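The complex appears here minus one protein chain, its other protein chains still in place.
Chains: A and B, in written order; residue numbering restarts at 1 for each.
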Amino acid sequence: MAGTILEVKGLKVYFPVKRGILFKKTVAEVKAVDEVSFAVNDGETVGLVGESGCGKTTTGRAILKLIEPTAGEILYKGKDIAKYTQKEMLPLRREMQMVFQDPYASLNPRMSVMDIITDPLVEHKIITKHEKEERSKVLLETVGMNPRYMNRFPHEFSGGQRQRIGIARSIALNPKLLICDEPIAALDVSIQAQVINLFQDIQEKFGLSYLFIAHDLSVVRHISDRIIVMYIGKVVEIAEKRELFKNPLHPYTQVLLSSIPTPDPKRERERKRIELEGEIPSPLNKPKGCPFSSRCPYAMDRCREEEPNPVHLDGNHIVSCHLYQK
Amino acid sequence: MTNKIILSVKDLSVAFHKRDGSTYAVNGISYDLHEGETLGIVGESGCGKTVSSMALLKLISMPPGKIETGSAIYKDGKDLVALSSKELRLYRGREIAVIFQDPMTAFNQVMTIGDQMIEGYVEHFGCTRKDALKEAERLMDLTGIPAAKTRLKDYPSQFSGGMRQRAMIAMALMCKPSILIADEPTTALDVTIQSQILDLMKDIRKEFGTSIMWISHDLGVVAGLADTVNVMYAGMIVESADVDELYYNPLHPYTKGLLGSLPSTDIDNDQKRLKSIGGYPPILSKKIEKCPFADRCSEATDICRHGCPSLSERTGQHYVACFNV
Partner (left out) sequence: MTMGLFREKGIYEGASDAFASEGFWKKAVQRFFRHKLAVIGIVLLLIITLMSIFYPIIRDSSIAFEVNYTAINASPQSGNIMGTDALGRDVFMRLMLGGRVSLSVGLVAAICSTLIGITLGGIAGFFGGKIDNLIMRFTDTMMSFPFLVICMVLVSILGPGIGNTMLAIVLLKWTNAARITRGEILYIRERQFIEADKALGINRFKTLFAHIIPNALSPIIVNMTFTMADTIMTEASLSFLGLGVLLPTPTWGNMLKDASSLVTLSMRPWLWIPPGIMIALTVLSINFVGDGLRDALDPKANL
């Protein structure tokens, strides 16, 4: 793996909570993403996992500046784009793309497939209007769809087919980095496998880097090289996939891994779950200190007082937990 | 699990006839549910798993939905299909209770959890509100809701997702039903919460001896919970067997494909590509005349394209609907 394509340093995304009728005042802040740092290397797939409200989707959107980051740096090929205006972002939009979760909501119902996948190309003046047909043919073939369908409308397709259309649109601009926001969560099991394979084929063909956001750990395990685990706005652990699954260090990661049901009846019956008290706290009233301290079986006094800093261990293993603080 | 059959479904077909065409959602399925058994019903969206289960209590909108003639659902010797909705009300919640996927929409938002829990109980048993509330408190406590007594006075929106699902389960248990139909009750929950709910369901099964019909698309969840599994495809049961038998020795090409398409659970297994089932499930706009999986099946032969196989027993208690097995 050569260089680093994306580096996020101390990324914060806070949403103000406003009250008032005519003159709205900010009464509180939701720290959706708080001090998140990680990197994605060229040609690498990084999985970003966590439960709802952990900020994984917000992180992905902030990187693409679909949401304005509150603070922090987003280094794309070494340039900090965090403060870029939408106009300055335009040329970069060709290089960083997103695949959305819901293949029903992310395609305009009034546009034909051809327009959907080639409009960005016309917009960026990469092709002229006359080349649309030819280009959509190539793109549809790339994602395994019959080009004869290009004049159809999104509602005429099944979820899996629509996700293929969404992928075709995202790769049309020939991006270097693809942020995939739960791209298979809305699909059926047998279709999921098709789409995961498609992602891998495309990566091989175009040498893309992926930031693969998902809550399904077994899928992330399959597709990723490295995995980032988040918990209410914080990164708790980053490691190579094999390292993470064999040697999870953060108590939350351990719980998360022990919670994945496996399609194997005997192992599933014997599987020891780590009992976890309570539910995920709302990001509005995060516990003081370590965000996991309210549920952590190993929580010490220190955990409830002081936020742990990320600790770099052997083998590129990063964990934010007082248990490993030197 | 005992050998006593408490629910027997015979040749159940459900279709939706609308102005712009029909959908044949369930096509002649038959199965038995035993006392204390947990039956997993597995399949992808649109395979009829939810419709076939909701049709047991006529909880589908009719019309356009219709339980086709020839269908029978026997519970304690009575055919539920023949009952009027007034007679069926005695079964709903009392004999057979449902746990829905999305507890947010399944609860009435403007009524307290307590009032909703006792509604059916008071109606079925004719007891006082006070007694009913006491029972509700006991069950909420049992399903792991802290401070049950005060929480009974809360509204559904004051509950978190996991707690709401617990309350839903407690509500379903109120009338001591002999059958619980759980329609993807953990799909909307996070994995760690799902884990808690699955543990709770196992405890409940032990405590009450209730038979459970667990509808899910998640093969992992079903593996840990079910005794028997029905695999559905295009409104048909294509395979039915004991859970271990089904997972370790799947016979139907669809079941094989489904299990094979999951990423390996073994971290040392460096699998590069997933095995996928090509194509997409059929649109059920016509009555099924050939094997519905034939178009996606790598083992399909000529007979598969000309006739529809019926579910038949291969080895002991292992049923498959396939010509080539």
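Of note:
By our rule, contacts are C-beta pairs under 8 Å (C-beta built on N, C-alpha and C of every residue); 3 or more make two chains touch, one makes a residue touch a chain.
Treat the numbers as computed from the prediction; the structure is a model and nothing was measured.
Considering the whole complex, the residue from A:F100, A:Y210 or A:Y231 that touches the absent chain is A:F100. Only one residue in the set B:D154, B:D199, B:D242 or B:D295 touches the chain that does not appear here, and it is B:D295. The chain omitted from view is touched by exactly one of B:M62, B:L90, B:M111 or B:I283, namely B:I283. In the full complex, chain A touches the omitted chain through residues 22, 61, 64, 66, 86, 89-90, 93-94, 97-98, 100-102, 105-112, 119-120, 123-124, 141, 144-146, 148-149, 151-153, 155-156, 158, 166, 169, 173.
Definition applied: only the chains that are shown with their structure count from here on.
Look at where the CA atoms of chain A average out and do the same for chain B: the two points lie 32 Å apart. Of all residues in chain B, those touching chain A in their complex are 44-45, 160-163, 190-196, 198-199, 217-221, 223-224, 243-244, 247-248, 257-259, 261-265, 267-268, 271-278, 280-281. Taken together, the chain A residues at the contact with chain B in this complex read 51-52, 158, 160-161, 188-194, 196-197, 200, 215, 217-219, 221-222, 241-242, 245-246, 255-256, 258-269, 271, 273, 276, 279-280.
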